[in-house]
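Heads up, one of the protein chains got dropped from this complex, but the rest are sitting where they should.
As written, the chain order gives the labels A and B, with residue 1 at the start of each chain.
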């Protein structure tokens, strides 16, 4: 069977068949061993950032350059115009351009558009619609690559899967624990969603641990091909785990009531990841608040830099195959 | 006749003969059909932004890369130093570097300098001197390309002309209407100036419509080779127009009296462009405030993305011919 992904956008892994994801991961492994083809020769890719970035930006820029292409990076609101995404909006407020226009104009200049747009964390329904990246998808005539949206960080998920495969030899049936970690702020769900999605799609045996007040969205969990086990104790999740992923996320029940969330959240400072089972692979997407989310000892004995490096390889595979 | 433009700056189209502009537009059409020569191989171009940008930045970066060159983009004041332009200034205030030094130093590193510097909108006389771009021109030893100054946006004007030529088959004697549009803020005159200039230089039959309080500068209008007709009704301007360009601009009589301008301006909210004659080509430089300046219906049936794309082609022609 020949798999062609040319022209598709990469918004989340759930839109791809496991065989397609395995194909991309195989390409990433090839690209890691030897220089990739000049698949983007003469092509340009816009990288549009509504939020800060370090790994994502550098790994995308370097990956595009290694494929022979030209990256154009821009920060929305400081370097470019502020962008509206509501259909039919009467634009008499602070937004100076509609994504409808920005995406269509950009599609005339570049061969793909990467977008980073975190959730506003003000309206739950709005965030659940992932409005910025979906507006880019709707109006772009070139592939849109998700560099982390309100709901998804699929390139991170791909790098996570590649790292598990490298460290354990497979993803299928591996015992994986995703454990909530304390963090002084409410963070998005894009990383835990994308991690849970891909390991579920590739057949891992996933346990998710979190305090009762911090579940992932039920509609998301219901959509997974292999349902994770949910527990409210990190010790329970870690027992026997071959892979441990620690990550903080926000409480969707608290939307718009940060003071209340903070009170509850601050009661869970003990959810720092300061121990993993012997031999277990520890993962974190970075950036990480050391000695708050995860202890120095766990981080310094982990695979987090291999995981970070794998961003480069999976993204080169995605760009080479889709653009 | 051989036309050589090598080494010249591109500050506004009025400094170029119509035959020179036609030559550049012909090159742009060639470049649109097939890959341009690697005219910037081994060369670098600095793109200096005092203000935000989306199309300009992406189209310049992509164009330079497609010509084989290396773009260096920087935002003044955030990424680089704040810049002074007054001759002989005693620099004991907030400005940390003089353009005199920045332009001469940059000229040692790069082969051309693009500059975007909007008007301050505080002193009319200062804005009319276009001080930032003129200071760069004075002190640069490499060509300076105007990416929109206080007075001019000549690359936009060139893209506008190319689009009219594509859509109507010519510019000469085409009936063109430039109509003021309502916008909640006072905007610069660079775009209407540059549009009026190039269509006048290329022989179009131009009508400009605006409320009585919002004329373009008389000294500018007097300088045009073919005087436009001025009316105070958008309906009158649009009647029989083959090309309609809607754009907001500020009232030069109100300089420094924004509250007063706002009162007058808000009385003209009906100057939204929500209809164009059947078959007419509608143009706008973007960004556009949808349903404030122009309705969704007019924009969605327009040529604005072709016009945006043409930025890329005219700029490649300008860079290839001048640098």
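Going forward, contacts are C-beta pairs under 8 Å (C-beta built on N, C-alpha and C of every residue); 3 or more make two chains touch, one makes a residue touch a chain.
In this text the structure is predicted, and so the values were computed from the model without any measurement.
Q: Using the definition of touch stated at the top, determine which of A:4, A:17, A:123 or A:291 touches the missing chain.
A: In the full complex, the listed residue that touches the missing chain is A:291.
Q: Give the residue, chosen from B:79, B:235, B:266 or B:300, that touches the chain omitted from the document.
A: With B:79, B:235, B:266 or B:300 as choices, the missing chain is touched by B:79.
Q: Tell me which residue among A:48, A:91 or A:312 touches the hidden chain in the full complex.
A: A:312
Q: For subunit B, which residues touch the unseen chain?
A: Looking at subunit B, the ones touching the missing chain are residues 42, 44, 46, 70, 72, 74, 78-81, 84, 88-92, 96-98, 100-102, 104-110.
Q: Can you name the residues of subunit A that touch the chain not displayed here?
A: On the subunit A side, contact with the omitted chain comes from 35, 49, 52-55, 57-59, 61-62, 65-66, 75, 78, 184, 286-292, 296, 299, 304-305, 308-309, 312.
The rule we apply is simple: only the chains that are shown with their structure count from here on.
Q: Averaging only over C-alpha atoms, locate the centres of subunit A and subunit B and give their separation in whole Å.
A: The mean C-alpha positions of subunit A and subunit B differ by 39 Å.
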